[in-house]
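Before anything else, here's the structure in question.
Note that this complex is displayed minus one protein chain, with the remaining chains in position.
Chain lettering (A, B, C, D, E, F, G, H, I, J and K) follows the sequence in which the chains are written, and residue indices restart at 1 in each chain.
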């Protein structure tokens, strides 16, 4: 049976395609999720996708991953920089966590340079637009192979 | 047809009238919203009002303003100082945004001096109690006139 | 009639028992709440319990305590360090507020040393595991006795 | 008899119309003052206007407002961020003070985010170009009505 | 045989009752110590009390607790915020240490927010006036029960 | 022939008597200057007095003291904390400089704790209301006696 | 009966005369105390002198001044910059406190610019060598006259 | 003809395999380079490898990439955090740059959280051990495909 | 017709020759201005000179240069480090601005390391005593030649 | 006659052997002092030893060294990082001062990285356990030889 | 015999002409060096030129200037902001040092505002493109004339 991976996207990522396209590109989140599911399948993984603008919903979803999933990929959006609660939820997980950003957050405003998610993640991939997600899936497949 | 304006109030503004009245006065939010709607009408504007204690609900509502409204007035309450997510949602809007505060936040605790909303707002009005809202409506009417 | 006390627990405290047990112990939140209710009864208090991962829900619940309860005990979890909104909600209450933490937050990461809740609390109890809650109930009983 | 209001403009505002028009627009100060006087009259106020590039002259003029005027509107320009002397002069006034800026100072260089004037002002209006002045007059009229 | 607990009070706590009573109340230290001894007895503990204005005497006394006592409760007063030496002495102890403050130090001047004692304490109780001491005794009784 | 001393007062000190009397008392500057001249005479000194709201005028006046006076007493008001130019002017003098403040500036806002004048002054006297000036005259008399 | 004043000198002031004479001059503390007593007598005051290298002894002595003295003059030496305990002791006094330093501490190392004593003192005199003490006596005489 | 990619490794990466294996694993750099070359071939890329402990040599090598290579992958080791010179060299390149780290630098000492390389890189991959390099090759292949 | 250049000198530069000659040398400002005029002539430039101790006068003079001069050389003295108003005036100019200092300000007190003028200047020359002015004239001649 | 050296040990060093032995080793202070005396003798020096937990006693002892000793070795323990008073006492000495620490204080908590003693010491030796003392004696012998 | 001057250029200046020409212009370093040599000749100076991307080579070359040259002009490029080693090498020289930058480093990123070279240089010239070098030669000629 394939490993189940959860992809969690945070606030404003539901507006991808219309939000500041010079930074985030023209693909919608729906399109990216579809592409990721295909990529996951070809890597022998099963992918569940979740998006929320609510910090609390993200915390709850991440907690549930503990029993349903073998890996978690997260782009926490703006909560990356402000949410200790999401970091705490990630820290309770024993499955590997990969942090993803579409833009290179280190070339943007200084308040986007600090990431609470990084303190709970195994690895980070950022700056490759929607490719970042697929690279994360590839990395997750590698990580799970090692564990086996 | 009149321009539709959205007024978004953030956490704890639903308790106006009972919360620290020496700072915020004795008017309830309901009363202020009613007065603002009347003022809007007399300025040739239509006003929709929304309040939430949830950062995520505010983000979602602000996103929706992109298609339903021609202007947005926001008093983000405590989230003014902590929410990059709300700032990001405001930055995706192409309609004018006005930041409002009833109190002069610069004469209060230092953690209320920094505003993420200001980085996404056209202009700021603060310190005039419930008048701040009506001045913002006036300012919005002026801004929309210029655009036409 | 006994004084009604509200116990508010914040994000990730619903996972007590499984989350980093070397810091938080093996008791579940349910177990702790049951024990606290018994302790409250023996102190002549009635205890209501509430947990949420949502900052906004916590704000709303705290606002409601103004009319239903005579005291509030709060472990805001990660929101302790980031939520001005919860602090604002607590500041509008006229009933005594006690801040509780199971771990000694001052021996953990530096971003856990600053507490917005402390600015709105009468007193703080931290570091005694689940005992912290029962000490808070004892302290609340003492505070309410003084007021009478 | 109408309330007399003093409008004080600080350094470099005398060059409005030619100075960085992409920030400050093309209207001259003279033009704005004329428009403000008309707006004042229609609000039942009498407006006196003063501009200086000298911190000391501004201090002296503000001191004199104590006996000649019922309200003061001030755009201290660059002295906003550096002059404790102007703040001190404003603090001795017992009449309401409104701070005005044409640009949104919080979206400019970080040394323009701190304002000494704010510590002495009742309210602040910024970001609306020359409209900021007229909104301030409207706000002043409201404030004086409340006092009566 | 009952566990022996040492209560160490630091500088200026000998003037309790006369010092800033709006912060510290009207009880003298002698009165508080008497009450604590009674409370200790009823918890099955024996309490020794010590007060000094000298950092060095406090260090020496704390060192001696290693062989004579099973628990230590300390209100280091102003030395809380400045004494690494007291922290070092506490760190050498293998018995549980509880930090106590009568006032909520986090609502006072910012130089009282940092505590060296916290880095060596099991738990902290502050803000409950002289009740803080009795809550600490209760907490100590709980801690010692767990150890047995 | 008596030594000539120059007393320089800075911005807003011309409004003494009306400005925040709970901090600065009810005496006018004129009254204080008269009293200082009498005190100077009784100490065998001749006193010239100067006040300005202009940083530049103060700089020029201080420069001139180099040839006309044997000592300088300065209360630079708000410029104390912002004027490197006044400090530079004082540093070029070879006569003794005494810094005076009526209030204890270290118990006021933090931006009043830093003084550029202190870096150029022999000694500082602050917190004694209008007595500060007379103590400065006494101190100046002592300093000049030593030099002879 | 003359008012009794207590003069408290802190660490290393017992070595005056030999310690860094280019900063502190060649007079011994004994000599200064004798001169101060004479000056006090001529001002109608009685002076008690105390020196200690111990922070704790200084705290205790300051506490005792509450019942024996009508005024306190303190040069806390190095403890000026580090002792919250001495500040706390001074804050409990209801008699006037004057802070004295022989050198201008603001022209020395930056860690000597911050003074805890200043937060508890009525006024400060520094930079006049041993004259600082006599100016403080003069200032104290003035303060006590006002109170009568 | 395949695109030529340059892989630049910085100081101490030549000791991989023996250096802190709990952080960096047991593979030698030689082994990693061989694996990367194979991976590159399978992606249709040609890979050149370079390692140096010298900041200056790295600067020179990066400059040369401008004419010989179509993409650059860099793990600047410790120079990541200190070398503006390497950043400057990268900024002059017009080919895509990918930053790689084997460890998650954001979970290590705070002086490893700041990266000058990030300011010049298109994207960042860190935390996946030697997999980081291969993910970077995959990302580079994606980037070059887009450009075509 | 030769290009007209304005040389603006700020506070305390009128005392050159007597002020701290070990830093600034023994030449008077008059002497330097005369020499600069001769140097200007030999470079085919016409030089106007202006000095003021008043920030406001400097602002006004700089504004006027917009219509009368083709280049501006400024040594703002102490205002270099404190005047946003002068920076704003310089920013409105479209003619080249060169910043000059006689001393190397980066080897003096740290508050002289920050320059607002630098943010508005094309280039900076400092540390060469009165030569700095003549080098600036040379540099201005070069700049104007490029523009032609 | 041999040179007399004073060895001063500060707070908590009297508990050596029992205090955190993984940092400080198992030797008692008594044992170290005995070994140091022997080492001193073999170097032609006479060693006096002193330990105190009191900052004031250390200040007094250091002052006395001025007349009785030719060199001073000091391990000020926790006072290293907080005592300006001890630094001041050391600065008045004209004999060489050597600072000693058993542990490498720069690899411990950041508040142990700053040393006031270093500002008054000729040299520093730290990190070699009890060997640090004997190396200091060796260094002292070298220093005294140079002076002769 | 003409004075020999050494011109030292640091990292990435070898790519002048191709590197960010909007900042650095289109001239190559070779071209600039040739022009500088001609300018030197016309000033009666002999110029040697050196460029390196290696901090260590720059240190060594600067050391050698002590015996071969009478003046040194240095553009340390990125090492300006990070190299204490180059500063130390410059500080050992007894010949005059002039710091040069082509761009105005104070209008670029904030990490380019701090210069270690400035602490060792006589004077600084920046912002004039390749003219900066020739102005430095002119300044050097002036400095050497004074010394003679």
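Keep in mind that, in the parts below, a residue touches a chain if its C-beta (ideal position, glycine included) is under 8 Å from a C-beta of that chain, and two chains touch if they have at least 3 such contacts.
Quantities reported herein were computed from a predicted structural model and do not represent experimental measurements.
Across the entire complex, contacts from the unshown chain go to H, J, K.
Although one chain is not drawn, the whole complex shows that of J:46, J:66 or J:124 it is J:124 that touches it.
When you scan H:56, H:71 or H:96 for touch with the missing chain, the hit is H:56.
Seen from chain J, the chain kept out of the figure touches residues 104, 106-107, 115, 118-119, 121-128, 131-132, 135, 138-139, 142-143. Touch with the hidden chain on the side of chain H covers residues 10-12, 14-15, 18-20, 52-57, 77-79, 81-82, 111-112. Within the entire complex, the positions of chain K that touch the omitted partner chain are 54-57, 59-60, 63, 66, 82-85, 87-89, 91-92.
The working rule: only the chains that are shown with their structure count from here on.
Counting steps between touching chains, the shortest path from chain A to chain G takes 3. Rounded to whole angstrom, the centroid-to-centroid distance between chain F and chain G, based on C-alpha atoms, equals 23 Å. For the pair chain E and chain G, the distance between mean C-alpha positions equals 32 Å. Taking each chain's centre as the average of its CA atoms, chain C and chain D sit 47 Å apart. Annotation for chain I: residues 54-57, 82 touch two or more other chains. By the definition given earlier, chain contacts exist for A-B, A-C, A-H, B-C, B-D, C-E, D-F, D-I, E-G, E-J, F-G, F-I, G-J, H-K, I-K.
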